[in-house]
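All protein chains but one are shown in place.
Order of writing sets the chain letters: A and B. Residues in each chain are counted from 1.
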Amino acid sequence: MGRTELSGFIATLNRDLSIARREGGEAFLAVLFFVLGALLFPLGVGPEAQLLAAVSAGLIWVMALLSTLLALDRLFQADWREGTLELLVISPEPLPLIIAAKCTAHWIVTGLPMAVAAPVMALLLNLPPEGWFTLVGALLIGGLALSFIGSICAALLIGSRRGGVLMTILALPLYIPTLIFGAGAVQAAVGGYESTGHLALMGAITLSSISLCPWVTSAALKQAME
Amino acid sequence: MNLSTAPKGNFWHRLANPARFERLARWLTPWFLLGFLGFVSTGLYFGLYASPIDYQQKDTVRIMYVHVPAAWLAMMTYSTLAISGFVFLVWRHPLAEVAGLAAAPIGAVFTALALVTGAIWGQPTWGTWWVWDARLTSVLILFFLFIGYIALRNAFDDPSRAAKSTAILAIVGAVNLPIIKFSVEWWNTLHQPASVSRFDAPAIDPAMLRPLLLMACAYLCLFFFVLIFRMRLELVRRRITALQYAQAGVSDR
Partner (left out) sequence: MNEFFNMGGYAVYVWTAYGITAFLLMGLVFGTVLVLKNSEKKLKALEALSPRRRQRQKSSGGEDEKP
């Protein structure tokens, strides 16, 4: 039949991506939130160049976190409402693989566009150009971690009453290391120091979340489906 | 399955019977209360009166005797949460999820206590109420983990779903514990490194170690005392709910 181990992964990836494409703008609302939120800060704190430059790295990262949180609902909610989530859980494909595909699709639709939009925001927020390359790289690597780690919280909250706010409370403690190292990497690059230490730790977080989170999320999904 | 007529399993199986647990709980609580009173009185005597002052921190070092045990207990309570979550997921022991539910508010209180007393201690010694170093930040995260646990429990109508979700959350959040413990060694920041639980002799004056350990034992007895009460409370609450449902059914006829 020519089916490989990855065929389930690729099939789910394609499915989620086509759903996102069909939904059109809805998938990009998170990116919109990302950009608009970051633009609010100069209006709020004033356009003073030095101030913006000092906080821009952290600001962009915080907005990336919040936008990912906003988009986490999309991971499982629609499938759960339509009943396809149950089918995915009982399918013969290993559930962690399916979850990994969904998280990757989530990242492609939210994290990747954010990383692409980041230089524009860096320009508007006065982040010195030395930091741009590191910013995009860190957002790419970290965004993947955010989608995978967030999948645990999304799975835990399926069918709960106050999903949105609770998602924030659950996910933020788990997101903080990514935030610290991500923003730290950019700030190091801006300051002329080595950012490889921060990036290496972020890479470690991403790699461990890619390998571990799908298992935890699948346990969470299974108990949600009982 | 009616547990009181089941064949006698091991100790843990028998303990799952709420009536047996209630009896054991009533037997245990006076001991923990006595232990607490004994330890806290001697701890306060030595802590506030019969112990030396630090040559740098003077009398503010006495805050250590309420701050450090609170931090230790906060971490211990979270371990209880994570372990009971694990036991519940693997063995489905009903008392495990009750223990988790009972322990979470206690952990939140101990963590808040550690943060507040730490801030009060920090102001005269470091000159600042708060600093974003690794240990303080991760203890703050611990506080939000407790809050999140409680919030997640209350977010589901189905109690079994709530119990399983929070069990997973507790286990996932346990990664924070080694971060708290080792953060002062990994990152050289403001908070003081470990001086008690080192492999060589503790780097703390024995005259200060004594009230510290006494207060820690006091807090531990208090923890078990309150934990058992809260577990009894939760079991009583569930029986009230069950009776209310049953009576609502009866009165419909």
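Convention: a residue touches a chain if its C-beta (ideal position, glycine included) is under 8 Å from a C-beta of that chain, and two chains touch if they have at least 3 such contacts.
Since we're looking at a predicted model, the values are computed, not measured.
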### Which displayed chains the hidden chain touches across the whole complex
B
## Note on the structure
Which of B:V87, B:A104, B:M208 or B:L222 touches the missing chain? It is B:L222
### Query
Of the listed residues B:I53, B:V90 or B:A207, which contacts the missing chain in the full complex?
B:I53
### Summary
Of the candidates B:A82, B:I106 or B:A155, the residue in contact with the absent chain is B:I106
### Message
Considering the complete complex, identify which of B:P30, B:P124 or B:P206 is in touch with the unshown chain.
### Response
B:P124
### Message
What does the interface between chain B and the hidden chain look like in terms of residue numbers?
### Response
2-4, 17-19, 22, 48-49, 53, 58-60, 62-63, 66-67, 70, 105-106, 109, 112-113, 116-117, 120-121, 123-124, 222, 225-226, 229-230, 232-233, 235-240, 242-244, 246-247, 249-250
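Definition applied: only the chains that are shown with their structure count from here on.
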### Query
From the C-alpha centre of chain A to that of chain B, how far is it in Å?
33
### chain A residues within the chain B interface of the complex
152, 156-157, 159-162, 166, 169-170, 172-174, 176, 216, 219-220, 223-224, 226
### Query
Taking the complex as given, what residues does chain B use to touch chain A?
89, 137, 141, 144-145, 147-148, 151-152, 155-157, 160-161, 164-165, 168-169, 172-173, 176
